[in-house]
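Working notes for the structure below.
Only a single protein chain was left out; the remaining protein chains are all shown in position.
Every chain is named by a letter (A, B and C) in the order it is written, and numbering of its residues begins at 1.
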Amino acid sequence: MAANSFGEVFRLTSFGESHGQGIGGIIDGCPPRLLIDHEFVQFELNRRRPGQSHLASPRQESDKVEFLSGIIDGVSTGAPIAFAIWNSDQRSGDYDHLKDVYRPSHADYTYQAKYGIRDHKGGGRSSARETIARVVAGAIAKQYLREQGIEIIGYVSAIGSVKLEKSIPVPDLKNVEASLVRCPDVECSKRMQSLIEETKSEGDTLGGIISCHINGMSAGLGAPVFDKFHADLGKAMLSINAVKGFDYGSGFDGVRMKGSEQNDLFVEKEGRIRTMTNNSGGIQGGITNGEEVFFRVAFKPVATVMRDQNTIDSSGNKVLMKGKGRHDVCVVPRAVVIVEAMAAMVAIDHFLRNKIYK
Amino acid sequence: MAANSFGEVFRLTSFGESHGQGIGGIIDGCPPRLLIDHEFVQFELNRRRPGQSHLASPRQESDKVEFLSGIIDGVSTGAPIAFAIWNSDQRSGDYDHLKDVYRPSHADYTYQAKYGIRDHKGGGRSSARETIARVVAGAIAKQYLREQGIEIIGYVSAIGSVKLEKSIPVPDLKNVEASLVRCPDVECSKRMQSLIEETKSEGDTLGGIISCHINGMSAGLGAPVFDKFHADLGKAMLSINAVKGFDYGSGFDGVRMKGSEQNDLFVEKEGRIRTMTNNSGGIQGGITNGEEVFFRVAFKPVATVMRDQNTIDSSGNKVLMKGKGRHDVCVVPRAVVIVEAMAAMVAIDHFLRNKIYK
Amino acid sequence: MAANSFGEVFRLTSFGESHGQGIGGIIDGCPPRLLIDHEFVQFELNRRRPGQSHLASPRQESDKVEFLSGIIDGVSTGAPIAFAIWNSDQRSGDYDHLKDVYRPSHADYTYQAKYGIRDHKGGGRSSARETIARVVAGAIAKQYLREQGIEIIGYVSAIGSVKLEKSIPVPDLKNVEASLVRCPDVECSKRMQSLIEETKSEGDTLGGIISCHINGMSAGLGAPVFDKFHADLGKAMLSINAVKGFDYGSGFDGVRMKGSEQNDLFVEKEGRIRTMTNNSGGIQGGITNGEEVFFRVAFKPVATVMRDQNTIDSSGNKVLMKGKGRHDVCVVPRAVVIVEAMAAMVAIDHFLRNKIYK
Partner (left out) sequence: MAANSFGEVFRLTSFGESHGQGIGGIIDGCPPRLLIDHEFVQFELNRRRPGQSHLASPRQESDKVEFLSGIIDGVSTGAPIAFAIWNSDQRSGDYDHLKDVYRPSHADYTYQAKYGIRDHKGGGRSSARETIARVVAGAIAKQYLREQGIEIIGYVSAIGSVKLEKSIPVPDLKNVEASLVRCPDVECSKRMQSLIEETKSEGDTLGGIISCHINGMSAGLGAPVFDKFHADLGKAMLSINAVKGFDYGSGFDGVRMKGSEQNDLFVEKEGRIRTMTNNSGGIQGGITNGEEVFFRVAFKPVATVMRDQNTIDSSGNKVLMKGKGRHDVCVVPRAVVIVEAMAAMVAIDHFLRNKIYK
């Protein structure tokens, strides 16, 4: 029932609206004595921030994190870690024209239907700014996981109709960050940028796919029935704004394989049990097998287009909504760090849960 | 941490192994005064049961449900509803050859890695028999939902490389059940059957896709951030054995759409707020908008093939595993009722959660 | 919301009515590879069973536990452990006269008010038979705790106005079990028995107090704010039928002490940090300090008296309710094992939760 919390042991509860005082959260269950690298948290927030390139939204959001509790001399104490990112340009008047309008494929109408009240400025909780809290929690989770030898790296593998056809066995953060669209393949990256520029000139928007890898997971994480590792990963990804699909390992493509092709045969390599292929995406029966975990996340195109759209207002009157404002053509490159953050939260949660069995 | 429980308000906790005394569960939070139609529960169990056609496994499992508590004179009392389906041919000796072998793409190795102990007979909790408990809980959830005007119907839309290309706007249970593969399109159904028979003769196995629709949902179900309706649906589906992917609405295909194509424009029809298209799959910002909810679930092929496979045993020795036993070539047709059951559990849970806001 | 579940990591979900098919439960989160001593479970059930002495109810309940899952070759597998104790004399006709009557200080009226339906035979879930499930789960928890050097022992320290004045520093199970009223002090035990016999002849009933000790707990169990070790203990005890109060350490008596008397001064003994006194009852700031945990639980007298009582029926009519049936004068001696069981569940839960910090 705690609809604004995620995780069982390492648990983020988030708060805030895009046009209120700020976005923040409380992390309950962070292990004590963890060195919190404030700069790394900020680095991750910067990866999510709009305005990173001319391709992205020109809004300037500073997004400086402030920690409010749970850390002493740079080290976690085991107490809840509260944090906030204060909004700099809150409650401005730009949104009055949206007060009674239900924007197509936004959450305006469904919020009104659920709560009978709605914060029309920036969408309230449905704003993508809410994901800031996830990035902070994910950055802390990553620091713990790194100490356990676990690394998480995502990249953009499709934007609109442009798809990265080759697989990237070991994606490298430098190569990902070197690309304006966070696609580590230089040639494909260029085609994606061209498509974004072209689509921008049309006042239209794009979706895409993020691929993500988790390396260094030991075997045994996840639970057999409802809390399968990939089921929790899937919920985590599907809870991100604009996500429409999730698969892992051979995924939807695996449907066309025969069992004899799909099966990952076991072998022993250097004293460890390994599989020859990895169609399982590192997870068998819901539990990690020590191979690389990888998965894909599908994002729909941004709902706010720079075109006129017919819609209705809260009284049911027809309204022509003008396309205006400062918005991304494609948020997928900025969402890479959010996908990684949610993956990190699932990974640390199952890692800590599994300590009970030791 | 309750890894064998699903749901917040309407909550199933399941138990049992395929070769133990039985499979069962406890449903906590079933609303009181609900008429429990025992025959409908059995009807649903029969839809999951192996041996329904010559295409499926020839094992005979009776799968009669016995209710142990929470029902008086056929009506729920608000107390937990416990139930069991007793195994008829438990703990037979057919599985001794598997005692130390890690079957490819099964959960044998990962269970051993997690628990340090493993029930090698039938896979313990990783057996697909575990889903019996879900079908019972789902059948009860469906009865409650039906009283609210909510219907759930799934069907097979792909088996291996055979895909149903046309969309089925209003799937009909009769048409689904009339098909041996639960595909309501007669022609496509035939091609699927041919593929299954051909694959069976090769000793190989097949995966597929189940499409599922939820009709009659009012607007306002689901929560905005982590407990989005589709995030909970996704976790539910990904927790089913052999599932590798989930999407809803325009899903993975929506990636290639532009925002102007993807957006569902609002209109007023007969005093209700509706959308002209339904790329959102009935969910916007994680909350239902009153349109039909629909989604797809990808299943990998069955891991047990009737072919020899190289693998290793728990000591790391190479083993040639012979293909033998009684197994389905394709479980997807039998999984339709499981998909529906999990969808019903998510729907009733959010329906009941939403009563708090009334 | 899972109102029939207790515990976070080691979690019991219980089911059953006193006059249905049986009482049982599912234990989720029992550590794997634990040897389950079936005889010890039965020994504990026998301690709870009515009809142990001429002082107790003459009903014969066999109360044989049957395990349904999660155990293989006598060892836990990490899978949920389901169990049932089948009722032998279910749904008999003795209760028809109670169908529409609200018995004083029973849950008849409140159940009707909550659920709009009520199982009048034996009180449904409010029956003390429900505690059978707790005793089974507690017996398994005790076996795990014993391996960690933790022992739990309770005894009766008051029945009605007869109170054990002396404190029992190290209560011994043999001495407790040697007493018909489970009071290890021979003289006091006799006075309690006399009071019970006297009260029985009057057709009246008695309450009492159970004192309970947990020995061998290491320092560090419990959480600082809401999940204080004694807060979870308190909830556990107050969830037992007929319990009206709970205190620990100096408890209600500590109210009259000055701070300088109450404070437990630290000393070092044999390389360990200890306290000179133990008014804290082994818990400081909600976290165990390694000293003995002890607490008291107050039970009201049994509500079913062998006297006529005025009450009303569900239509609001005045009714004279005759005292009849087979009931205990005082259930407190039989409740000792229930108190211990709930304490064991709290202790194992916090023990396992604490492994995350290691």
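Here, contacts are C-beta pairs under 8 Å (C-beta built on N, C-alpha and C of every residue); 3 or more make two chains touch, one makes a residue touch a chain.
Note that this is a predicted model, so its numbers are computed, not measured.
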Hidden-chain contact residue, picked from the options C:F83, C:Y111 or C:Y144: C:Y111
Where the missing chain touches subunit A, by residue: 1-5, 8-9, 11, 13-17, 20-22, 24-26, 28-29, 32-33, 68-70, 72, 75, 77-82, 84, 114-119, 124-125
Absent chain, residues of subunit C that touch it: 1, 3-6, 8-9, 14, 102, 104-107, 109-111, 113-116, 123-126, 130, 158, 160-161, 199, 202, 204-209, 218-228, 230-239, 241, 244-252, 254-268, 271, 273, 275, 279-281, 283-290, 298-305, 307, 309-312, 316, 318, 353-354, 357
Positions on subunit B where the hidden chain makes contact: 1, 9, 29, 31-32, 78-79, 224, 352-353, 355-358
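As a convention for this text, only the chains that are shown with their structure count from here on.
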Relative to subunit B, chain with the most remote C-alpha centre: C
Between subunit B and subunit A, distance of the C-alpha-averaged centres to the nearest whole Å: 26
Subunit B and subunit C: spacing of chain centres that average the CA atoms, whole Å: 39
For subunit C, residues that touch 2 or more chains besides their own: 1, 9, 29, 32, 78-79
